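Before we start, here is the structure in question, set down as structure tokens.
Every protein chain except one is present and positioned as in the full complex.
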Amino acid sequence: MWSFIHKHASPKHFYLLAERLIPWLGWSTLILLVVGLYQGLIVAPTDYQQGESYRIIYVHVPAAWMSMFIYMVMATSGAIGLVWKIKMADAVASSSAPIGAAFTLLALVTGSLWGKPMWGTWWVWDARLTSELILLFLYLGFIALESAIEDRRTAANACAVLALVGVVNIPIIHYSVEWWNTLHQGATVTRFDKPAMATSMLIPLLIMALGFKLYYLYAMLLRVRVKILESEKDTTWMKELITGAKK
Amino acid sequence: MKNASLSNAFFTMLKRDLTLALRTRSEIANPLLFFIIVVSLFPLAVSPEESLLRTMAPGIIWVAALLATMLSLDSIFRSDFEDGSLEQMLLSPQPIALLVLGKIMAHWLVSGLPLILIAPILGISLFLPGEAMFALLATLALGTPVLSLVGSIGVALTVGLRRGGVLLSLLVLPLYIPVLIFASNAIATAAAGISIKGQLYFLAALFALAVTLAPMATAAALRISLR
Amino acid sequence: MASEYSAKQILEVQSLSCTREDRDLFSGLSFTLTPGHALQIEGPNGSGKTTILRLLCGLRLPDEGDILWNGQSIFEDRAEYLSNLAYIGHAHGVKGELTPLENLQVSQAMSAVESPISADEALEKLGLFGFEDAPSRTLSAGQRRRVALARLMLNPVPLWILDEPFTAIDIHGQKQIENMITEHVLRGGMAILTSHHPLDLSDDHLTSLNLAK
Partner (left out) sequence: MSEFFHMGGYAFYVWASYGLALVLMLWNVIVPIQRKKQQLTRIKRKLRHEQGNNPAA
């Protein structure tokens, strides 16, 4: 079993696999996002309570889901790279970090943009937004640590440890913030709720969520491909590939 | 590995770090002075008005304790990294997590304990009511070890870097947030006379989690940083 | 002189290769070290002498190849290998604030071997009589390195890995250390050291490895 994984986890195979997958992923992401946007912005009915501003949900919620999902992927692939010393796992983790950070930032800003029309303030210390903010710090810590260490493999392993420590702390942070938020809830319910989701509103959300997942895979593979080009530039297979493919 | 040599290794490491810290006085004094100065900044910055300071006292003291511990974390591995004794520790047949736990305990005794001893005086200066004093001491007693334990992971990750200081705070502070939330809230609730068992249980749970997992993570991080 | 260390303790290095900032320092390096032998590694600065020692200690993972101790990879059962190894690096790890005695006590507690002699005797063997209680920072660089070398006396292990053991040591001291190493090897111990200092060991006890490309 190991030889199978090691064979497929070798940079060469991964690069060829990525080259084949990238165009498909790119197009399917685009189609899904266009369909999702069409459904979300045009087809889905207006919310009787929040009017049109609720449509921000089709970007905010998938981004929030992705920010959490990608950190989990980073922790798992970091662990794989740390324990089984598979270079590609490290490349996946470090390629995912900027995408995850971008989604977290997107979730934060769209959350504030959605909050403004409803409560008149740009920022409200709501439990989910605060957890998202802390998650952004975790991402920035990961990226900062990775750029601070010169040796690529040491950086990957150190970041894997950080991601694992982070992933253990995420539920604790989330619980603490939720608990802290309910304490200071006070009378006015500033609960940051999604409106009651009619199916016609829910479908676009699921399409967008799927589109974001494919997009993540697409963007991550793009970055992994560049990392392979950088780390394997002296290998014979790379040279043949480049000289062979004279495009 | 006879357990006699295990406990011997642990206590030797603890004694070693304590003697080293006691011989360089400044290592103990600096975090303590920092703690006092930061706390006394708030009345100047916000207002000397009693009721305001009383409500903010738990938060001020705990944020200052957080930052003071953060500053003193560097001393756990920095000098050992520079003179090669960290390498010797990694090459010891004794389990590294145990040796690291000894060093972290020494760091807590040198940095965490003084904070606990001086905190009541600062509490009084911020008009903290008498009922909250026990909560202040209890939360610091349970919380500062977690700060040292979790902080040691961050400092182990950045020990090899020249300018690791700022990076250390970015790595470690987010992980301190649960402790900060439950500790400062416990003091505030106690000040209002309500029982704080729940918060203390949670802090104790964080302590148990940190004391079991953190040394292993720190050992792994050290092995990686010293590659 | 019967060998104190069991004959089956063999260090095997199989086609080791290591790169640093995508410049490969060495590749395909293989050798076997058996009891009663020393390996002297020479080469210009930056040729990876220290890197090899750190690889042999298991501090650093090689890019390719493996290192076996008694037929088992040192990266699997670390404690077993480390209890038979003593490494003294260029930064030898003697704390300036602690006295030589205290330094030795710490290294004694961290090793898993009973010490045949007391710390005082070990220090005396390295010519540090009378300096036992002074803080190490008051000692000269050469004396501090001897405190580090005294660990080898205090915790007898079969395999010594020494990085430039003769630096900052005076002529008389170098002779002492040379004897220490040769005695250790003739007693059936093993040593790997990086140094240009000639060791008077016959060829069947000493092999040298030159890293100059």
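A, B and C label the chains in the order they appear, each numbered from 1.
The rule we apply is simple: a contact is a pair of C-beta atoms (placed from the backbone, for glycine too) under 8 Å apart; a residue touches a chain by one contact, two chains touch by 3 or more.
Just so we're clear, the structure is a prediction, and the values are computed from it rather than from any experiment.
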| said: Quick check: which displayed chains does the absent chain contact? | reply: A
| Among A:14, A:180 or A:215, the residue in touch with the chain that has been omitted | A:215
| Out of A:12, A:116 or A:213, which is the one that touches the chain we can't see? | A:116
| remark: Contact with the hidden chain, among A:9, A:106 or A:177, goes to A:106
| message | List every residue of chain A that touches the chain not included in the displayed model. | response | 37, 41-42, 46, 51-53, 55-56, 59-60, 63, 98-99, 102-103, 105-106, 109-110, 113-114, 116-117, 215, 218-219, 222-223, 225-226, 229-230, 233, 238-239, 242-243
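Simple rule for what comes next: only the chains that are shown with their structure count from here on.
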| request: From the Cα centroids, identify the chain that ends up most central relative to all protein Cα atoms. | output: B
| message | Suppose chain centres are the mean of their C-alpha atoms. Which chain sits farthest from chain A? | response | C
| message | As a quick test, compute the distance in whole Å between the mean CA positions of chain A and chain C. | response | 48
| note | Two or more other chains are touched by the chain B residues 227
| request: For chain A, jot down the residues that touch at least 2 other chains. | output: 151
| note | Listed in rising order, the residues of chain A that touch chain B in the complex are 82, 134, 137-138, 140-141, 144-145, 148-149, 151, 153-154, 157-158, 161-162, 164-166, 168-169, 172-173, 175-177, 179-180, 183
| remark: So, in the complex, the side of chain B touching chain A is made of residues 150, 153, 157-158, 160-161, 163-164, 167, 170-171, 173-175, 177-178, 181-182, 185, 206, 213, 217, 220-221, 224-225, 227
| Along chain B, where are the residues that touch chain C in the complex? | 1, 5, 8-9, 12-13, 16, 19-20, 23-24, 79-80, 82-95, 99, 226-227
